[in-house]
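Every protein chain except one is present and positioned as in the full complex.
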Amino acid sequence: MNTFGRYLKITTFGESHGPMMGAVLDGLPANLPIDPAVITAELARRRPAGDAVSTSRIEPDEFQIVSGLCDGKTSGAPLTILIPNVAQNSEEYKDVADIFRPGHGDFGWYHKYGTMPGPGGGRLSGRETVARVAAGAIVKAILKRQGINIYGYTKQIGPICAAEREKEFIEQNPYRLPDRAAAREAEKLIADLRAAGDTIGGQVVIVAENVPAGWGSPVFGKLDATIGKAMFSIGAVKGVLFGEGLSFATMRGSESNDQLGPAGPLTNHAGGTNGGLSNGAPIVVTLVVKAPPSIALTQKTVNTKGEPCAITIKGRHDCCLCPRIIPVAEAMLALTLFDAFLERKLA
Amino acid sequence: MNTFGRYLKITTFGESHGPMMGAVLDGLPANLPIDPAVITAELARRRPAGDAVSTSRIEPDEFQIVSGLCDGKTSGAPLTILIPNVAQNSEEYKDVADIFRPGHGDFGWYHKYGTMPGPGGGRLSGRETVARVAAGAIVKAILKRQGINIYGYTKQIGPICAAEREKEFIEQNPYRLPDRAAAREAEKLIADLRAAGDTIGGQVVIVAENVPAGWGSPVFGKLDATIGKAMFSIGAVKGVLFGEGLSFATMRGSESNDQLGPAGPLTNHAGGTNGGLSNGAPIVVTLVVKAPPSIALTQKTVNTKGEPCAITIKGRHDCCLCPRIIPVAEAMLALTLFDAFLERKLA
Amino acid sequence: MNTFGRYLKITTFGESHGPMMGAVLDGLPANLPIDPAVITAELARRRPAGDAVSTSRIEPDEFQIVSGLCDGKTSGAPLTILIPNVAQNSEEYKDVADIFRPGHGDFGWYHKYGTMPGPGGGRLSGRETVARVAAGAIVKAILKRQGINIYGYTKQIGPICAAEREKEFIEQNPYRLPDRAAAREAEKLIADLRAAGDTIGGQVVIVAENVPAGWGSPVFGKLDATIGKAMFSIGAVKGVLFGEGLSFATMRGSESNDQLGPAGPLTNHAGGTNGGLSNGAPIVVTLVVKAPPSIALTQKTVNTKGEPCAITIKGRHDCCLCPRIIPVAEAMLALTLFDAFLERKLA
Partner (left out) sequence: MNTFGRYLKITTFGESHGPMMGAVLDGLPANLPIDPAVITAELARRRPAGDAVSTSRIEPDEFQIVSGLCDGKTSGAPLTILIPNVAQNSEEYKDVADIFRPGHGDFGWYHKYGTMPGPGGGRLSGRETVARVAAGAIVKAILKRQGINIYGYTKQIGPICAAEREKEFIEQNPYRLPDRAAAREAEKLIADLRAAGDTIGGQVVIVAENVPAGWGSPVFGKLDATIGKAMFSIGAVKGVLFGEGLSFATMRGSESNDQLGPAGPLTNHAGGTNGGLSNGAPIVVTLVVKAPPSIALTQKTVNTKGEPCAITIKGRHDCCLCPRIIPVAEAMLALTLFDAFLERKLA
């Protein structure tokens, strides 16, 4: 379905080439001041930077809040944000309307609904995430006022790994790498891939600082589980890892346990949760991001009649999704944490 | 909360040292034949094997189905399974009743509920999963009749990786490794760890074969997202990866895309899903499992008054969770897939 | 919250004096043809007729479907309808911004949210129902194609009871009375009430013909329960009665039971359900509707500071809600029945 969250619910709607995208946020407490500028800022962070790494379809994202605000504060009513689509170009998709694009959801959509998802991927398009970012911006700002700081960075783009963690540099380069040398390498890599008509995967890290201990729930509502669901609901995310991630496979209990002091965990191998509940250390989650499946190279595929054919995808596409996935993942983490904050009130 | 699933709901209850564990399955279609032997078999697979790798607390798991069956078939009413606890020993926990165990959920539980979770971890105990395995056994058997085969194996225990994929060997060794040489190495490693009072992490792989294309949902209900949530709801799971997993970070689109033929994907890099919908290829999900946090080595911690102290955990504990997590993860995958099967009926 | 339904979900948003009202319908099966004219028609039925019985605030209700349709058919994506507000006049409410209106939800809203609900009642306004009617129109039309016919009529307005059941006359008079004589009496009554600055209650009957037997669920999801919830979610509904309604209190089992023949119930005392499941007879539900609380007479009340004061409500208000509640109740019944239709697919 198109709704996420249990106490704070976000419902999104709209298709890539339809008139608008939208989000309804239901469950925000009343009387919280909302500054629309935070939405503008987060949408700007999600927008393609005009560089080679991202798509050249650039939407102005001039949103409108049409409900839920009263004198600049939440009213208790559902808060709705509409974001018109203006830069769509369905012409680009005409030739491939009946052909499944490898690596895309078209094939599954067709087997479920019996039709193709529409131009630009319809509801399957990454454009859908604009609504999440807009709604998440509000929630991220509310959490910020509670002292919770959410941010993300690119850890790896293909063979290039960030060795440094220069936090200030993250938002100063189109890759959101926290490492100047890695960013220079990335520029070259992306240029080569653009020339080759190919794309590349990577990893991003999302962090939430100052989450109090005791958020989450012990069994099916583990904080890891709800965050995991949130992150896997973002297209192209093929792996979610907490704390030490894959290293846990080779660590002994004596190495992976975070011993405790009066102020909480003395280390943060776990990435901020134990037994599904936050432990007061930063939530650290790593996403494995696959390469964008829309490539200019010719690929084998079939059409809706099951006939084999070849496909060469034109359109305007991202070369690596890492930088643009970061604001989306931050938004999803904010929505998930606020849900846990509300659930905590009921314990 | 203690309920999982949207169309098929499982609710579990019971604490580690309480009189019983239980599961209520609500939403099973009527008139499906149920053979209780499948529950017996799956509970046996989850039960510690009496070897060094697992805990020495061995429960007989003599379950009772108290509702939902009529003449050996589902009736449409909720199906409830009760599983008595008989081998609990709260004495083992008396000394540490007020001390937070590093790596456990005690600390978060205390900050949420203001009390300790009870002897043996109460609701946080791995014992809770017995109810999932019992309920999942039923669903796994129903899926099996639909042709869907779910199984799992240990891919890695600490430094030992399975090089072979000898499927028949999996259930013949206590580590569920598909590789005879690796199993021999594991035996030695576990013996060393037991002697050292330490534990170890690993990785397991869970597979579902013959899932039809078109299960799942495009946005927040992505099959990856619901499977991800299911897997992260299992204690000790710190990472979930689909298909190629971490390798996606370095793969180009031309490498990671699964090109298509008339029979579906020609490769299965994706692990069976695209855009949140199954594509007909096997669902392949890898779990990163941390080392059991209950170790016999002395660790720094604090008690509920915030006073620093040391803890040495006695009790009876697993040395590596991989083998016993497999039936739990299979059960969770079965529950998740059946939910998607039901959702598919509504499209 | 602002969402109704379990398998088919409707979420509404917007405030009386905000820029627009909206509805998101999530869960419609794909490939169902939708004719927007059915929305136009139902919105016209809900719109004040320009007569004395209803408010003089008349909205054009020029709606826009902004998602979920593809070539005139449902796509499987959430279907969103936006309906601008253009005739609001907040001036009318300025004087009473801090005064609780007797019989309205202001008082409870204030105690819940700590603020007043906004001009025109904000989210509490009957204007909210325009979104339900728009969405319900689509569902009503889908059910119609399945042979299920939903309609309603006014049974009683104050002292005037409809003695006849002239179905064709219902939509030909502003009261939706199925009785010409009663309609003539109603005209006089309404004129007198307008003159007196007062309002009046009544009863309406909503019917769904040709609902198959076996819809609904035996325990908490009884069809009566979900219909009951749907009806009580409409402002001013103070009673919901099935079939014989209040007469059940004096009927013997031998009188109230519907005996059965090969074609189903031989009578329809029950109003179409037994044990929470439809029995194939028409669903017949009666709503007791209270008089609109906005009256021109002076009433005792308090302001938000708790100070006693008097209130005389100007604004533009309905004199009797029965006729305008009918399309809303039909919409809610359609939404509820379609949910049951979907749930039936899972049995």
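In order of appearance the chains are A, B and C, and numbering begins at 1 in each one.
The rule is short, and it goes like this: a contact is a pair of C-beta atoms (placed from the backbone, for glycine too) under 8 Å apart; a residue touches a chain by one contact, two chains touch by 3 or more.
Treat the numbers as computed from the prediction; the structure is a model and nothing was measured.
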Which residue of B:20, B:87, B:161 or B:346 touches the chain not shown here: B:20
Listed residues C:207, C:295 or C:326, member touching the removed chain: C:295
Contact with the hidden chain (one of B:104, B:123 or B:176): B:123
Contacts of chain C with the absent chain, listed as residue ranges: 1-4, 6, 12, 100, 102-113, 117, 121, 123-124, 128, 156, 158-159, 193, 198-203, 212-222, 224-233, 235, 237-246, 248-262, 264, 266, 270-271, 273-280, 288-295, 297, 299-302, 306-308, 344, 347
On chain A, residues whose C-beta touches the chain left out of the figure: 7, 27, 29-30, 76-77, 218, 342, 345-347
Sites on chain B contacted by the missing partner chain, in the whole complex: 1-3, 9, 11-15, 18-20, 22, 24, 26-27, 30-31, 64, 66-68, 70, 73, 75-80, 82, 109, 112-115, 117-118, 122-123
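Everything below uses one rule, namely that only the chains that are shown with their structure count from here on.
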Copies chain C and chain A - interface residue numbers shared by over half, same or different: same
Interchain centroid distance [CA atoms averaged], chain B/chain C, Å: 47
Chain A and chain B: spacing of chain centres that average the CA atoms, whole Å: 26
Inter-centroid spacing, chain C versus chain A (mean Cα positions, whole Å): 39
Sequence positions of chain C contacting 2 or more other chains: 27, 30, 76-77
